[in-house]
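Complex shown without one protein chain; remaining protein chains in place.
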């Protein structure tokens, strides 16, 4: 079977993650990887197995063998790379968010659209087996019409200050995943959003005009309500739960725990915390994510997470920030044009 | 040991519930019960064991043997009965809400205060063993400072239209319990409230200018955020869960289920739904509630659910309605005077 | 509705338990209670509400008003009281075991049979809602033909030495409940039993030629296998679990826990232990047990736990002791006559 020749832009944590998954996959051939520095790849599997390791991004755009590009560089570079990749007629997998500017995102996606290349947004959680089963249960109508969609999403540890500074803020950096999840589950667009946010975990966030704790309420076109609760630090691990409540029942996905072991003594029953790191929690989801991208490229299957999905989640993150800043409910219709 | 002589006003569902618990208790003597009609008590334990069964409420106020009155009649009668009981120098246990009017509630509580009688509000859930353990865990600082307080509260079935019509609306009738619970757990007052509500379960609610589904977000004085999600109908039973997330951990109370039995076949693992009726779910809590009232009367212990608690929950229900109607965040300071 | 006039013989822990449940029941009238000493009943509900409190057991047998007798005295007195009750033509509820001697038990049950009075054995666990649901699931054929029946039964604390001395040994005192449970669930008789037992909890048991830990394997007529594991002391509470594995699936009843609360911190997730005391764990079962006895007496419903059930469980306890002592598998056919 034909393998897809791939180039990766960005060899940081998420770039290396995709690189390693691609190296293990039979669907892809990792031909090249680029970053502004590449010393840190010394003695890694990437260095040993990837033919082209370069600091010149043009080596990727100009390589006629490369069919698809994974954009895993810092967010401020995404829009430009997307346009260049599209013009080089290479399919694109792009990490979230597409950009920090709705206008830039719209323009980049417009170039993609005109070029005809395929574009997948990097919302890995859609491919988690638990969340996928929730999605399937909702679609099967087993719980009836969705009334309330709840997402609990709490990180185990705060990111470093230098990361927070350039993160685009909690809504754009972290909640964006949850915005995608509620849209994914609701099968309907948000029409109204209202944010209650606070700085409770660490004063560092305030310094960067950011928050670390939030409750975000949404109303969907189909009438359903949604709510996300976020914290930048959960002492007990990475807390990732979802619930969809409908007129015939409820479906819930709980956390995955380190082991199934329980110890009961006079002092109570003790069991393991949720998995601590997102790479552990979503390890399989990251693999499924690129398998799905490959299926779109090799077999023409529908993309399960499009550029429009990326844009819509960004738009919600943008609206959330306004709602927080202005302490009011935002109608999404205020933020036209909402369509790309 | 001395028993407290009690009279009950109102022999509907909740009045009979208290009557039966009082009949089984060693702390009380149920001397009298009154209602506008009493035929339905024919052949019940109440009829057999209660000396005075009367349609004349004065038989209770004028009975010098009676020390304490349980007010379980319809909400529109509460304020008047509270004032009469207080003036008759009888201690008061009053079902929620105290009244449909903040002003009436304030006035009634003022009479109570001046009379010096004790007054307990009927928020039974504070006495549930699960929720009490959550409260104790929060107070013990085991989970640190509370950041997010979550209440899921969904009824198993919609009430009849005639009930809804006179209920004061979902926030005053149902969410009022959840408002009390978030205050109880937060140990801090709400400063801001924002409601997203909808009519998804049954069009009947809309007819009475009411909703059946809501997400309610609050900000507390101590900085914590709170969120309640409500539905008037959960197909799988009475869904009553709470979670307090703090900087050192999280504490959760789940539902109580009918049995602990699991059946696993080729088709999956099936276990029992949550208990279906509030009388089953909170059976023990209702007993603890009156035990606590007795402890205040007999031993001078502090009242665990005061008139002020009743007023504050009403105020939140009132604010919630405005927030829903005006689609905006309400600052509680808008609604002065907040103190009685 | 007619109430059954009852006398209770024995006012120890279990006698008082039944007395209090009977006092709360609308199906019975507790007319008399007797014990060799009655001082300990001073100031109890029993003293206040029971017309006849006596040290003369004849006051019960000779009372023509009494229709049914609960035998809750020490085991060595059971057989004699059963015969006297039967001859006095009074229905009998008898605590386990019926006696310490198979021959005495057979003789007593023969007198019962000849007299035509009804006789219920005190295996309260058959009336536990969880175990009853397991039973119903097995009978409904949802898990198919039973292949393996497992009972875990561990007490929270060892009994005092003076109790152990007269207990008849662990198999007769404690495992007898589990023997009844496996018979109940299997719907088939044991044909073979093999015991592996040990003295691990406290050397006191060895002093009384007794054990405190055991694994007991059984083969049933219908081919199924059964296994019980026992300990006289589980540090984490009263451990009472059952599992029936069949060709179409498995049904399990877990423990009931004190609360549904979970606390997760950096150190793991902590939840509550199983209920600690048998009176808590089986509180409702004891009520259902006497309700069932009343249904047999008042409405002619079938007895759900007969004298034969009592005898068969004793026979298994007796066989278990031989298996332990002789370190070999016992065929129940060795112990004829097995039928009364």
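For this structure, a couple of remarks:
By letter and in written order, the chains are A, B and C; residue numbering begins at 1 in each of them.
As a working rule, a contact is a pair of C-beta atoms (placed from the backbone, for glycine too) under 8 Å apart; a residue touches a chain by one contact, two chains touch by 3 or more.
These numbers were taken from a predicted model, which means no experiment stands behind them.
The residue touching the chain not shown here, chosen from C:52, C:198, C:258 or C:322, is C:198.
Only one of A:40, A:266 or A:325 touches the chain withheld from this view, namely A:266.
Screening C:50, C:117 or C:214 against the full complex identifies C:214 as the residue touching the chain left out.
From the options A:65, A:142, A:165 or A:209, the residue with contact to the unseen chain in the full assembly is A:142.
Seen across the whole complex, the unshown chain contacts chain C at 144-145, 147-148, 150, 154, 192, 194, 196-198, 200-201, 213-215, 217-219, 223-227, 229, 231, 233-236, 239, 245, 247-250, 327-329. Within the entire complex, the positions of chain A that touch the omitted partner chain are 24, 26, 45, 129-130, 133-134, 137, 142-143, 248-256, 258-266. Although one chain is hidden here, its contacts on chain B can still be listed: residues 235-237, 257, 264-274.
Please note the rule applied: only the chains that are shown with their structure count from here on.
Shown for chain C are the residues in touch with two or more other chains, namely 264-266, 272.
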